[in-house]
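Just one protein chain is left out here, and the rest sit where they should.
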């Protein structure tokens, strides 16, 4: 009997190859979406991390030589043997073909995890680094090195331009500094017991980690948000799988009826259908994973490098297939298929043997289910509202997200129905009236595909908003904190006044950076003195501030605090803050701070010097058009070690350029999700096409051309897509808002500002319409080219 | 002369090459005249009707309807002909499922920009459809659906009504009742009627009869 059932089941697919194709492709695409998004997410993370890691060079404590720019390597060994986990760095300028590059030599075995050097070197192999004298550099610098040196060169996008990484032994040789090192990185985790530093290396200067450029907190938040969107793409995929599976079952109701009438037990039939599904889902899943990888590879920016990545691991920072993607992709295909088939099987199991096969179309929801759906939607959205107002905790944040998305998806059909009814009521002409009425009738059939489109579009709006908001915040924060072109670490200079005079004459502006640890409102904090000039006025953005905030601070009558201090101490603009005994002033502005966990207060330079006369500036920010020239001049005039002069502008520009890659990645995400949603629409249209003929034939017979009907079919699809896209916009924004303003606050305790990008949304909208249009073209073309005889048969045959 | 058919030929592509369905049919119909077209299954009755209605294109011959050479019309010309010159009643799948009864009845007339609200309501009254105007086709019985189709075909006031077994899907009692109303209304409007039927009893009620056999008129 099994053989007979199998051949009956299979015969359906043989006769309906298009349906088989849509089922397999639908499943494959949903899987591709998931695995593609995973790949893209990983790339986005990598790009962001590379940008962050470049800035993180100052993230570790360092031990510097007391004078000059070198110390004996023996100090490194002495410290290690005393239990100090330190890692040596040798750094110097190397002339290569007339250009000077910064050569940084590190020891990959002891370098701390999270350092840019370690990340870059982890991609190369130890043998090549240590014994083949390999150099690691970004693309431009790599070309320069390859042309002038005999060393093997490894290209790594994450290495800043003009910088070359190498094993410390190789670097010492190239710099002619055997046995000498420039500084020691102090690893964050030190052992339980170690001898005091003063005993081993009393002369070394401990330079504390520079917290200002640590974007770790932004990074964590970015990762969390990307994960949330990964799950969202999973939801889109499930909708598409659900649609494809639902069709596969409903189309075979007639056959199931016949088989059962012929005496096939229901249980056996269901088992066979599930098995069949598992086989198809496995094939489709495998196909989808490969497809997802290829799509991601093609959409991602560095196509050439990525393709090379397919064949060898020679190019760093390219796409890699990870086992987790395979597994989760397979789970997506199989789990999604079984989940989606559960309801179809349930209905099949409850269907009376002699139920009509064709009477009720597969998805024509009855009035009762429609009402149920609307009620569920209302309930979910109400729950989302309640959670938004009263919910606390990360779980509530994610529950809110789920309620919002599911509620919106369920509410889509009722909303569209209402809009279409409105259109129908206002239609004056017969064709127009029919158009609206007929469009409404297509809703149940297209419902799942439209929900997928809604979620895809909302996800895209959400991702664009989130990533772009991150970008603005990131850039704004960098502009604010790294506004000067050159940073001069003045610790080693005795003649502080001379240095200041020198800088004054050679630059556009000098910003002394001076701070003092303090306890503000009972919390550990720092007070900064700022020389307020155009730099601060132009670059700083406030979360909240009085209009003339800088004037008041400059005059010594007010203070600026960071968000951390404001939130923890419950301070708002206008509240008074005690900076010390007898020194209390109002808060004039609150500024977002993503690089530092403790509170900060900023006062004018005059007030600071008056209140803390003993504090001298540790560092100077210098505004100049010629950072390289000034750098050179400083090295000559004050014998500055180069490590004490940070060309922050170059660093910042580089990290921004790396971060830009994240945006091409979002573009890829947009293309991918919308393409998949478009395919879902195409699939639904093709399946509905046969069912549509009896609905359209009378209109045609009544005096319309096929071409006009085809045109209206296109228009109908585009209209539905447009309405869905319009509804998706607020949903996407709500999504982004929940992530930035609720989930982020619950997870990290601070709120990420949300910005709006109308041009981007318009582009997305047009793209969605284009996707729907391209999905509608083929079915419409088929309709327009159909033989009249096919339409005429409708009127003659008992179907 | 309202309709004049001359040497009309049509074949369809079957699995083993072209199958001739009409092998040269010549026929004419005066305004207001009624003609029953009988014949076995596959004799070409429906095809003849479809070619007259401009639903399909002929392979050869001429169809002259109200002074228009139907066989020379292009796709949009035939569509115009369908909505203005003829009213069609099919055996089934006649109605537009997304529109309610009232909209269905008015559809062709509105398509042709000739809706007459009073005529529409008179038709609905005559066919006993008034209680059902706000219903959708799926909520009606077969007989009621066919009445709606008849009302729609007549509402546009065409000069020629084409009917293809209009009661073929109904039980006998309902069929007789619907046919009574149909013929009475056709007579009232003065339109000509070309009706395909396999029932000699029905055919006898029309003014003339023609019998098709293997694509030729006998």
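Letters A and B name the chains as they come in the text, with residue numbers starting at 1 for each one.
Everything below uses one rule, namely that a residue touches a chain if its C-beta (ideal position, glycine included) is under 8 Å from a C-beta of that chain, and two chains touch if they have at least 3 such contacts.
In this section, contacts and distances are computed from a predicted model.
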Completion exercise
Among "Acyl carrier protein", "Iron ABC transporter permease", "Cytochrome c oxidase subunit 1" or "1,2-phenylacetyl-CoA epoxidase subunit A", the omitted chain is listed in UniProt as "Iron ABC transporter permease"
Practice task
Can you pull out the displayed chains that the omitted chain is in contact with?
Solution key: A
Completion exercise
Out of A:35, A:172, A:341 or A:564, the sole contact with the unshown chain comes from A:172
Fill in the blank from the handout: Among listed residues A:98, A:176, A:191 or A:758, the absent chain is touched only by A:191
Practice task
Kindly state which of the options A:16, A:110 or A:151 is in contact with the chain not pictured.
Solution key: A:110
Fill in the blank from the handout: Across the whole complex, the chain not displayed is touched by chain A residues 73-74, 76-77, 80-83, 85, 107-110, 121-131, 167-170, 172, 178-179, 189-194
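In this text, only the chains that are shown with their structure count from here on.
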Fill in the blank from the handout: Residue set of chain B touching chain A in the complex reads 12, 46, 50, 53, 55-57, 75-76, 78-84, 88, 90-99, 103, 106-108, 110-112, 152, 164
Practice task
Sort out for me which residues of chain A touch chain B in the complex.
Solution key: 429-431, 433-434, 437-438, 440-441, 694-695, 697-708, 788-789, 791-792, 794-796, 798
